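Only one protein chain is missing; all other protein chains are in place.
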Amino acid sequence: MVHDLRVGMIGGGQIAKTHVLAYHSLGLLHQITSVRPVLASVAEANESLAMSAAGRLGFESWTEDWKVLTRSDKIELVDIITPTYMHAEQGIDGAEHGKHVLCEKPLATNAADAKRMYEAAKKAGVANMVGFNYRKVPAVTFARKLAQSRSLGKLFQFRASFQEDWAANAEMLLTWRYAKKTAGGGALADLGSHVVDLARFLIGDVKSVCGIQNTFIKERRVSQNSDERKPVDVDDSTIALLKFRGSDVLGRVETCWCAQGRKVFLEFEINGSDGSVYFNLERPNELQVYSSADPKDRLGMRTVLIGPAHPYGEAMVFPAAGTGMGYEDSVGNEIAELVESIENGKMNAEPTFYDGWKASEVLEAIRDSCTREAWVNLNS
Amino acid sequence: MVHDLRVGMIGGGQIAKTHVLAYHSLGLLHQITSVRPVLASVAEANESLAMSAAGRLGFESWTEDWKVLTRSDKIELVDIITPTYMHAEQGIDGAEHGKHVLCEKPLATNAADAKRMYEAAKKAGVANMVGFNYRKVPAVTFARKLAQSRSLGKLFQFRASFQEDWAANAEMLLTWRYAKKTAGGGALADLGSHVVDLARFLIGDVKSVCGIQNTFIKERRVSQNSDERKPVDVDDSTIALLKFRGSDVLGRVETCWCAQGRKVFLEFEINGSDGSVYFNLERPNELQVYSSADPKDRLGMRTVLIGPAHPYGEAMVFPAAGTGMGYEDSVGNEIAELVESIENGKMNAEPTFYDGWKASEVLEAIRDSCTREAWVNLNS
Amino acid sequence: MVHDLRVGMIGGGQIAKTHVLAYHSLGLLHQITSVRPVLASVAEANESLAMSAAGRLGFESWTEDWKVLTRSDKIELVDIITPTYMHAEQGIDGAEHGKHVLCEKPLATNAADAKRMYEAAKKAGVANMVGFNYRKVPAVTFARKLAQSRSLGKLFQFRASFQEDWAANAEMLLTWRYAKKTAGGGALADLGSHVVDLARFLIGDVKSVCGIQNTFIKERRVSQNSDERKPVDVDDSTIALLKFRGSDVLGRVETCWCAQGRKVFLEFEINGSDGSVYFNLERPNELQVYSSADPKDRLGMRTVLIGPAHPYGEAMVFPAAGTGMGYEDSVGNEIAELVESIENGKMNAEPTFYDGWKASEVLEAIRDSCTREAWVNLNS
Partner (left out) sequence: MVHDLRVGMIGGGQIAKTHVLAYHSLGLLHQITSVRPVLASVAEANESLAMSAAGRLGFESWTEDWKVLTRSDKIELVDIITPTYMHAEQGIDGAEHGKHVLCEKPLATNAADAKRMYEAAKKAGVANMVGFNYRKVPAVTFARKLAQSRSLGKLFQFRASFQEDWAANAEMLLTWRYAKKTAGGGALADLGSHVVDLARFLIGDVKSVCGIQNTFIKERRVSQNSDERKPVDVDDSTIALLKFRGSDVLGRVETCWCAQGRKVFLEFEINGSDGSVYFNLERPNELQVYSSADPKDRLGMRTVLIGPAHPYGEAMVFPAAGTGMGYEDSVGNEIAELVESIENGKMNAEPTFYDGWKASEVLEAIRDSCTREAWVNLNS
């Protein structure tokens, strides 16, 4: 007996497409056969957008009012793909009405809201996941496996960076992404949230932070039809030092969306006493691995092409190393795990809202440290 | 009014999965909305395999007899994913019964069969495509665009290689891929057919060839339950020189499935009087581009990350350079073009069976030149 | 009339070899013909070491007492290649006795000593250079040229790293490099001094810093004949944030000598509003260059192979891009400029002791910020 998991999606923009692809491929790629996602309804800001999204994405129905979804008896899973400032109200409303909630990252514009979301989901006992999909890139998951198995020995350093360049275009409009109120921050919130989550995923809890930030393009145009420009109140670039709880590891994260030439340049390196790993999302199907135990004349970073021998190998479209997962596959892995955890009743697929909250705490502490020009401790 | 395009698939193995994904994503990724593929029926060698394939792949029905598909009134498109020796009979039967035919590569085990397939499809006026999907990798299509636009100037050299390493494992069983009768050849037929097609796609018709071949692992086990080994009668490696019709370009293609460390190492380089391009499928979302017109102190191969500005950019899951297409996306592009050409009645989506036949002629000439240790001319 | 420039070298260890090669090749590679360095005398810690060094390196004479060199009438240039704690006394004594002084980096174990060296050289009017040779790698000099010519537009970010792995070997003895008193610091003093100098060279003066440090291998063996281990009082790794004077550029430098797999991994990236450059010393003859002015479909990091069109191109052994300079050539470029500035009487070849002092100030501020866990301002 196949269970129809009825999905209500709030927001039908760019990212929606990858989610829809993921729901479609659960059976084929993830061998999930006891449950079948049904694209029940999509909510958008107005009738025209909602209708168009439903047609384009293949939803059975649409609505202008997202509360129709969070409160419907016919919806089991609410998938939130809206600007960050809307996440808290939508996520909490969903949880309080017994819906499982998948929410895009960052979880909220501030740590307090993120915490409320976590608490609401916990209280409701619903599955809850924040969309830090890069955890689910097979090479990244494999890097964690190596780090935790002590293949790398005692861990020494974690350094991560996420650089893109689209915002270097000074003519980009002042959308919600460029405002603190709506996005919670700039590059740090949008891209940096991923590397902060990876710091937690790959190393562990963050104890204290100290950062610097800058806004290179101080004003942006408010609309395409006007030359009016208004100040940008979020960072174009942030660099931060990290100390970890209960660990000697030195950490550094950084992000910028004005780094010319870098497209989806999310890289990290972990160095341990016995080896290192290096990853770069621009070459997502490779992990560089070094072991100091190799013969002296054959020491070298290995370019490991990810394949069936690695995490999520069983979900490969074609089971051969190097054939490559695309961007959408990390989202597919994420949603597969969420759906499985709903089916088996454990509701524990990670990253949960707890992870989203903890990442938001770190982001907030970094912003705070930049303003105060001082180290900031996180609560334990 | 949406047209349901009913698909009958012959063969439900590894590659079937990518085709099914492609059929599912035509609307979402390729904005094809006037037609909707329906997975009508799948044929496999016996009841058990067929039933399992239908379940796994999501077909409405299944059959043990592929002729049920080629001759059914309810099927419009026959998708052939079987061992090469079966292609000709299946493809011709499909065409003769008015079905559009998509056939995996190489088109046939020999050029005569391939020609018969081409002629049957032509006579029937049906859409016909051979699955040389690497033409549809955006970076490859873009390389062709540069070569044809004369960005590279007068073309000088074309060199291509396809190296993999799974067959270096001497314990691989003697499957149909290792027999001339069933596969038409070894590495040359399986992998080399792709580079021969790329030679035609990127440069033009081949005039004459001269090659060498070798079988490194002379015998393979016939089954997992026995130690018996039988001779392999196909190549593990082939290297061939090419001359092109009406052109000065020097060509070289080569392939091996015993090249340790190379996973899906399909690379090519085109050098012209004014520039060069280099591609490697292990890094599928990059094209190296060189222009001799760059300033003298800034000459260099550029690593162009493929994105919305490039061919198939509108079909990207997420419209940002570097986010990357996966293995399945080249098949998606291929099937999208096939379906579009069916819908618009032109039946001309390439590579057609004509291309499949011409590639088979080259492959046969190469094999012939290896045996005769001499140059072999192709008919004009 | 050729001038014999008599060189007295203090210290005849590993690095001495590259200096000697450089003195030999001034005429051949740098077309310096009016002056000919003469390897007059070498000083070492005792008779046996000194005699051996003179023989091995080709000096006319040797001494156990370095003051014989700083005070000899027969020596014009003193070349100091000793442990850092000796630099100040030796350099000042040389300057006060009218000798030109070339001193290995870092200039001193602390900023006060470095300042005294700078002042002594200034007062004496002698040529003075600190051996930050990586400034003289052609790709690095070219990067600076691009940054200063505004090819990159307004500068946004400077990020640099120097990672090696030899100290990850826990059995390395507790030599002078692992003690604050003799080396002034650990990885930060040894490797980090280079990146701090590059920050000044490529961007400008540093205004304030904040760092973290760690010592991963807390104790090291005192000698090969004993198991006794003593505490290490210097850093194995340091990461620091930088703000620059009169500039918006965000800076980050970091270094570690326990980073498994990284050999001479000195990398930096400069991002500006219109382009970027990336350099890595493990591939010293390449500079990655990006320009946002390239055609939209051909945007990409260019791998520029350094050659005759670039800085120091006229000093290439073989005048062809990509033939490559070796490690010794950056030292050759440095010494050629020093000798030229002596010959032309300008005594201004950079990096001077002023640069050495300024780097030491930054290093000291970073160490200070690590201890105090706070931002530290540098004096203007």
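Lettered A, B and C in written order, each chain numbered from 1.
Following the convention adopted for this analysis, a residue touches a chain if its C-beta (ideal position, glycine included) is under 8 Å from a C-beta of that chain, and two chains touch if they have at least 3 such contacts.
Every value quoted in this text rests on a predicted model; they were computed, and no experiment measured them.
J.: Using the document's definition of touch, tell me which of C:Lys17, C:Lys122, C:Lys180 or C:Lys207 contacts the absent chain.
T.: Of these options, the touching residue for the absent chain is C:Lys17.
J.: Of C:Pro231, C:Pro295 or C:Gly322, which residue touches the hidden chain?
T.: Final answer for the missing-chain contact: C:Gly322.
J.: Touching the left-out chain: which of A:Asp73, A:Glu171 or A:Asp297?
T.: Here the residue in touch with the unshown chain is A:Asp297.
J.: So one chain is hidden, and I want to know which residue out of B:Leu28, B:Cys210 or B:Val234 touches that hidden chain in the complete assembly.
T.: Considering all chains, including the one not shown, the answer is B:Cys210.
J.: Considering the whole complex, not just the chains shown, which residues of subunit B touch the missing one?
T.: Considering the whole complex, subunit B reaches the absent chain at 152, 154, 156-157, 159, 161, 163, 165, 168, 170, 210-214, 216, 236-237, 239, 241, 243, 248, 250, 252, 254, 256, 258-262, 269, 271-276, 278, 288, 290-292, 299-301, 373-375.
J.: For the chain that got dropped from the picture, name the residues of subunit C it touches.
T.: 14-15, 17-18, 20-21, 24-25, 27-29, 33, 55-58, 164, 166, 263-265, 281-285, 305, 307, 317-329
J.: Using the document's contact rule, name the residues of subunit A that touch the chain not shown here.
T.: With respect to the unshown chain, the touching residues of subunit A are 142, 289, 291, 294, 296-305, 309-310, 321.
What we mean here is this: only the chains that are shown with their structure count from here on.
J.: Based on mean C-alpha positions, which chain is nearest the centroid of every protein C-alpha shown?
T.: Most central by this criterion: A.
J.: Farthest chain from subunit C, going by mean C-alpha coordinates, please.
T.: Checked the centroid distances; the maximum from subunit C is B.
J.: Compute the distance, rounded to whole Å, between the mean C-alpha positions of subunit A and subunit B.
T.: Taking the average C-alpha coordinate of subunit A and of subunit B, the gap between them is 35 Å.
J.: Could you please state the distance in Å, as a whole number, between where the Cα atoms of subunit B are centred and where those of subunit C are centred?
T.: Here the centre of subunit C sits 54 Å away from the centre of subunit B.
J.: Between subunit A and subunit C, what distance separates the C-alpha centroids? Give it in angstrom.
T.: Averaging C-alpha atoms per chain gives centres 41 Å apart.
J.: Going by the touch rule set out above, which residues of subunit A reach two or more other chains?
T.: Counting only residues that touch two or more other chains, subunit A contributes none.
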